[in-house]
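Mind having a look at this structure? Questions to follow.
What you see is the complex with one protein chain gone and the rest in place.
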Amino acid sequence: MLQALLETLDRDARQRNDWGQVASYIPELASIDPAQFAISVCTVDGQEYHAGDVQVPFSIQSVSKVFTLALALGRLGGRLWERVGREPSGRAFNSIVQLEREQGIPRNPFINAGAIVTTDAVLGQRAPRETLGEILSFLREAADDSDVHINEYVARSEQRTGDRNYALAHFLRSCGNLHNDCDRALGTYFHHCAIEMTTVQLARAARFLCGGFRGHRMIGIERVRSINALMMTCGHYDGSGEFAYRVGFPGKSGVGGGIMAVVPNVASIAVWSPGLDQYGNSKQGTKALESLSKATGWSVFA
Amino acid sequence: MLQALLETLDRDARQRNDWGQVASYIPELASIDPAQFAISVCTVDGQEYHAGDVQVPFSIQSVSKVFTLALALGRLGGRLWERVGREPSGRAFNSIVQLEREQGIPRNPFINAGAIVTTDAVLGQRAPRETLGEILSFLREAADDSDVHINEYVARSEQRTGDRNYALAHFLRSCGNLHNDCDRALGTYFHHCAIEMTTVQLARAARFLCGGFRGHRMIGIERVRSINALMMTCGHYDGSGEFAYRVGFPGKSGVGGGIMAVVPNVASIAVWSPGLDQYGNSKQGTKALESLSKATGWSVFA
Amino acid sequence: MLQALLETLDRDARQRNDWGQVASYIPELASIDPAQFAISVCTVDGQEYHAGDVQVPFSIQSVSKVFTLALALGRLGGRLWERVGREPSGRAFNSIVQLEREQGIPRNPFINAGAIVTTDAVLGQRAPRETLGEILSFLREAADDSDVHINEYVARSEQRTGDRNYALAHFLRSCGNLHNDCDRALGTYFHHCAIEMTTVQLARAARFLCGGFRGHRMIGIERVRSINALMMTCGHYDGSGEFAYRVGFPGKSGVGGGIMAVVPNVASIAVWSPGLDQYGNSKQGTKALESLSKATGWSVFA
Partner (left out) sequence: MLQALLETLDRDARQRNDWGQVASYIPELASIDPAQFAISVCTVDGQEYHAGDVQVPFSIQSVSKVFTLALALGRLGGRLWERVGREPSGRAFNSIVQLEREQGIPRNPFINAGAIVTTDAVLGQRAPRETLGEILSFLREAADDSDVHINEYVARSEQRTGDRNYALAHFLRSCGNLHNDCDRALGTYFHHCAIEMTTVQLARAARFLCGGFRGHRMIGIERVRSINALMMTCGHYDGSGEFAYRVGFPGKSGVGGGIMAVVPNVASIAVWSPGLDQYGNSKQGTKALESLSKATGWSVFA
């Protein structure tokens, strides 16, 4: 029945044929065909359901911020919160306004500034290569799949066109909230954003945030709750309230069109469609999750 | 066991003896003894648990915004969202800055500006008296208790000192987003904020938002989820992310020191302690909910 | 020669036939024919030059703020600056954003919030009628003309539609920076903004700010310099820098299309054309002053 539902969601997305705009700031993302859709669901009873372009790897972009956050909390624990807040931002994902108002403390770890600080915290005094190795290992273990890679072209393209992120990084550094130099922190940041996965891999990787999956207790339940809370209030930039309202369970979107979501104790989900809405979240991906929520009654809110 | 836990929470709050500041802008609130605490829990199996000053009525203030939202959604349905947003504000509860930036559309129904618009929507073209009657009836039915009243002194005191709210109302009106005149809309608003309840009454009143309580389906499940989502992302002003992170289930605070919360399908909760933290939320109330969440494992996030 | 120049300016304005938009927020201003132009110049040698619709009285609106400022400085001296700043605002004339950021201290006496505070200071504990009498007397003396009146229709129309100004006034009052109640302060404010004058009257009235006119030392030279400095940096809302750049001497505009300007020790000027540019300043009025400056070399900047 869930399999049939996913197939319906896939067909509906293609029939609506209203894909939104793909991200245009780097050639690698701008050239992607928007008319693509994939959805994968892993339920806690060990079943998996897939529909659509589930074998196409896509750039997970900001979805990677969830994994670096998990690692940062592992390394620093609560001290991370001295450097980054836990509040929705009420601004665009790459706004620098808020950063000035709050003197270099990003509002949360999922806007760009906050993710740069989180990356800096994971880096510590290690080499970027070593840190990226740790991030990839974490992801591969979570996904039970060694075939997760960084797309070097995407990473370098981000670096070349990353002036807005460089502005954020230099601003953070001017406030004393970036310990590595800008090139080092951003190099690492751009690389983990350039990880590519399929929805199959991403839905599996999300199991550790769900609770209830055997053998996927990679982090403690307290931390799982913390990360899900942050995804719920801050996971979709300035569309986070809308997502909570329409979908009703935690998720994190990326500008590559992916969304990773979890229905606690029920299922982990990955959806992908590269066209974006005005907040930078996948248009058909969000729509599919809303329909899935309505059809299944999956919601944390009753 | 839950009874013992609530008694521990009550004792801990009193032992910490760190009560925060009571709201000082009107004499009726400023003169309240901060060293008070009460907590009430209704579980879906029909049990109730209480500890502390559970028979002391307090001013529910912004908690009332949840009930007017429920009524506004009943009257207007989705059209309400043409006049008010569903996003966390990233600002103080009474900020007018955001209102100017977004041209008179408040970010959500729980900041003051949004609650004034919501009140205006519930009013429609009716008399304030009739509208307040409807709000009280709704609350009394939800609480199964006819002894819920408006404190007229508090309402009038708010009106006398309400320049910031008058500023918001006139600004809304200048943007065409207030249909009643300012006195009429604010008169109604100040009165429903001045409703007084005990935690016993408030915990019972919250059952309709919980799901799972027999005989408390006052609104449809879709609407319950919507309201809980809004409480989760916007229920504690600029401390909403923090509350989601620390407590892990939806709630709405008031400047009188009350917090109404729901653990979907599990329990409805009311806590009260009049001293506030820097965001205007009950200091010991929040702390107690955090401890309750930790001790019981109640969380929507896993 | 100056006479010929003014006639050329008048003819040019009419030939360009590009009048801008008249203020639309009250019927009395919205219904004015934009295709009008008048200019009057008084030189320190006692000559006067006029061209265009110089006998048509117009609503001086914000130009009146210069006269209330002069009176406020006379009553309070430097203590006025504890309640209002002297910096350009970088915002629209009726913005409330800045007021929140600077906690109720308006940036300068020429934005609406600052002029409301200035009016409140001139009022003190007197009756509005008495205060308006003083303002009118001052203006009549400055203009050597008893035929200067308040248009009651305009004043009442402003009051009826003045929600934005009421929002500012209530906000100021919530910050403790409005001593009279909002109705009293705004009533006085709307009335002095509704004074009507011709360019002939207004150019004459401006002589006291020029220096060098015999018999027009109504205030000391120090205060003249102060007021001119404020007109230079803040006299045209968020177009003040532009006006200083293009015109090169101090002036104050009003939303009725009037501009009062002074070339220190040389001449006083009034120009009127009711169509406005995007900042709310007279479009053809500004253009005419720019041409006048170029043709005569009148500039304080060399």
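General remarks:
Labels A, B and C are assigned to the chains in the order they are written; within every chain, residues are numbered from 1.
In this text, contacts are C-beta pairs under 8 Å (C-beta built on N, C-alpha and C of every residue); 3 or more make two chains touch, one makes a residue touch a chain.
A quick note: this is a predicted structure, and the numbers were derived from the prediction, not measured.
In the whole complex the chain that is left out makes contact with A, C. Contact with the undisplayed chain is limited, among C:151, C:233 or C:291, to C:233. Checked against the full complex, the one of C:43, C:108, C:165 or C:253 touching the unshown chain is C:108. Within the complete assembly, residues 95-97, 100-101, 163-164, 166-171, 173-174, 182 of chain A touch the chain that is not shown.
Although one chain is not shown, part of chain C still touches it, namely residues 85-91, 98, 107-108, 209-212, 221, 224-226, 228-230, 232-234, 238-242, 244-245, 248, 250, 264-265, 299-302.
As a working rule, only the chains that are shown with their structure count from here on.
Inter-chain centre distance (chain A to chain B, centres taken as mean C-alpha positions): 32 Å.
Separation between the centroids of chain B and chain C, computed from CA atoms only, is 47 Å.
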